[in-house]
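Of the protein chains in this complex, all but one are displayed in their positions.
First chain written, first letter: the chains are A and B, and each begins at residue 1.
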Amino acid sequence: MSVTQDSKKDKIGRRDFLRVSAKALAGAVGGGAVFAESVAQNEHTDGTKASTSFPTEDYDWTEHRWAYGIDATRCIGCLRCVEACKTENGVKKDAHHFRTWVERYVYVEGEERARVDSHHDPQNIAASGSEGEYRFDNRYKDEKVTKAFFVPKMCNQCQHPSCVQVCPVGATFRTEDGVVLIDKEYCIGCEYCVQACPYGARFFDEETRTSDKCTWCYHRITKGLLPACVEVCPVEARIFGDLNDPSSPVSKFIHENRVHVLKPETGNAPTCFYVGLDKEVS
Amino acid sequence: MEMLVTAPYTGYVYPNETIIPWTLLIAIYPYLTGLVAGAFTVSSMYHAFGVERFKPVARFALLTSLACMLFVPLPLILHLGHPERAMNAMITPHLSSAFAMFGFFAAFYVILLMLECWFVFRVDNVARANSSTGLLRTFYRAITLWSDDVSVKAREYDRKWLMALAIIGIPGAHGLHGYVGFVYGSLKSREWWGSDLMPVIFIFSAVISGMALCIVLYIIAAKVRRIKIDFACLKGMAYVLWGFMMFALLLEALAFANLVYKGKEGIDVIIEYVSGPLFVRYFVVQFGFGALLPIMIIGGMIARDTRGRAFIIGLTISSLLVLMSVFMMRWNVVIGGQEISKTMKGLLTYIPPLYGRQGILAGTAVMIAPLLLLWLLTRLFPPWRDMSPEEPK
Partner (left out) sequence: MPAHIFRLLLLLATFLILAVLARNYVLDPSYYQFGDYRGDAVVEMAANPAPSFRGPDYCQACHSQRHAQWTAGAHQGVKCEVCHGAAREHPVDGTMPKPADTIKLCTVCHEAMPGRPAAQPQIVIEEHPVPHDGPIQCLTCHNPHSPKLGGPEGPVAPVVETPATAVTVAPVLMSPRLVSLTTPCTPCHGADGRNAAMSAALAGSDRALLVRKLQEYRSGALEHAVMNAVTKSLSDDDIADLAEHYASLPGG
């Protein structure tokens, strides 16, 4: 195949070049202006400016700094919190999706490591009757138990959340009042956050096809109510309150106890504070 | 609604872990990007580094890279809970997220790859435009942007662009795949993943997988089209493959040794995993048959200066073993990492379903699709002339 010769019609004259370039430049400037303006604006979809109290008229998130306390020395493992959370938040009632759960640690005589179980254990499921009801069985009642306790678990609402760091679309974020939320309208369901959480607090919700986790019942605390788990706990093992208020239950809890957080080596700085942890609790 | 695939477990695992989040599709995805990076490296041997020896396979490797790249988003889209919102990652990229930055990197790289293919085949496309009729002619005219300038000056421009693209493309391709390693290596939540060596390991294993694929496809194509294989080219690829394989094996072995040597809390469960459920997948398949054996075969052939048919058979077997080994490596990292619980007190077992969006059949289709696309691309943009001067242009 021979090489075609330079043909005049393929050469672009200077005038033509300038004409077309000018049009392209105008287009670019126009596009840039639209882009800049949309970034600079701060309006709601209906055109009104953001009101001073956010996110509701009666609740200003800048006035609160929420925190949670868990007293594992009081927990009786009744699991009313697990059921209440699922009821309040519409979480699937099976053994694989939990916004909060309780772990049982039992040291049997002669063993150095604790035996750990929770609600996905088949024996516990049998004891409760189904995957949608929650109960610990009594398998250790005839054993020589040297030490045993229950540890409630949930999202630790970290100050430096691994999950927020990895979300590609900004669907999970930390609010001004210290709660890590998930925007169900924006999440693409990639589950990177589920992988990144060191505590196993996040999971995939097949109904909404987005990630899900404990939100400290944000829809309740912004109305002056307690999270459902704290509301139902019969032994005050779960404590919730505002760190901005030194007389709140959680402020007192932190002030009056030596408190721990789970996996401090991650640097995530959880805002769930524990009393009564043990070397085996991970 | 899909049936829930739950993972049986031993020991203690967090309740939410009983559904494995990242499935076989997510193991296939780095395999595909690895092939992209590796095939591009083969092509760059000629287009960037100017090593004439690799000319016969250079454009073919480029098409292979493109065919795999165009299918790279597919396993991700199939896995997402909301694939229709996937563009959110480009509309509002969360800059701290490796996934978000990847969106732009991948978009940049796919454009770069298409541009390189465009330049590399432009002259041939112009010729085809002039010699075709009907729909095909329209296609070639459009793809050459209605220009049939193949003058010396035009081709000089092409050459400069190609050089620039090829050079930018090398960090592009390796960054594209290295970031996958970064995604795993940067997570502190899983001991099996969180390693500084992870991006490097991924890159090296990517290069060997792409190289092995190019070798196998070259041999098959030559056989099908009855072209005489350029022995120098093939041996050149064998050398590069062999060298990179030794590096890859060394790095993977070091990463594992590092983990065991540090012996941090939870190492007992890792040892239990590696000496139990993972033993065959890891030591026998990935390291043994997949790495040591091909290294020995190729090394032996090089040492004994094997030629001709024996060399081709030995190299084909080695390359297939490498392809299997690299897939196993992706599986062992992605799935293996999730089979070790974050509690470091238990193990899970991932059992992929056969049907469904994330099943074995879907995964197999995703793996075969790039080969079908490659076949189509070689029909539209034949690279055979490079392999044999007698081939029609």
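One rule holds in what follows: a contact is a pair of C-beta atoms (placed from the backbone, for glycine too) under 8 Å apart; a residue touches a chain by one contact, two chains touch by 3 or more.
Quick caveat, the model's predicted, so the values are computed rather than measured.
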item: Neighbouring displayed chains - absent chain, whole complex; value: A, B
item: Full-complex contact with the absent chain, from A:Glu88, A:Glu131 or A:Asp245; value: A:Glu88
item: Touching residue (missing chain; options A:Gly170, A:Pro198, A:Pro249 or A:Pro270); value: A:Gly170
item: Contact with the hidden chain (one of A:Phe136, A:Phe204, A:Phe240 or A:Phe253); value: A:Phe136
item: Residues of subunit A (touch criterion as defined above) contacting the omitted chain; value: 10-12, 17, 20, 24, 27-28, 31-32, 34-35, 38-39, 41-45, 50, 54-56, 59, 61, 73-74, 76-80, 84, 87-88, 90, 104-106, 129, 135-136, 138, 140-141, 143, 145, 148-150, 170-173, 175-176, 181, 183, 185-186, 215, 217-220, 222-223, 225, 228, 231-232, 234-236
item: Interface with the undisplayed chain - residues on subunit B; value: 87, 90-92, 94-95, 111, 115, 118, 122, 144-147, 149, 151, 153-154, 157, 161
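By definition in this document, only the chains that are shown with their structure count from here on.
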item: Approximate Å spacing (C-alpha centroids) for the pair subunit A, subunit B; value: 34
item: Subunit B residues within the subunit A interface of the complex; value: 1-2, 4, 6, 9, 12-19, 21-22, 76, 79-83, 85-86, 88-89, 92-94, 96-100, 103, 126-127, 130-131, 147-153, 183, 187-190, 338, 342-345, 393
item: Of all residues in subunit A, those that touch subunit B in their complex; value: 1, 3-7, 10, 94-98, 101, 103, 116-120, 153, 162, 164-171, 186-192, 194-204, 206, 208-211, 266, 282
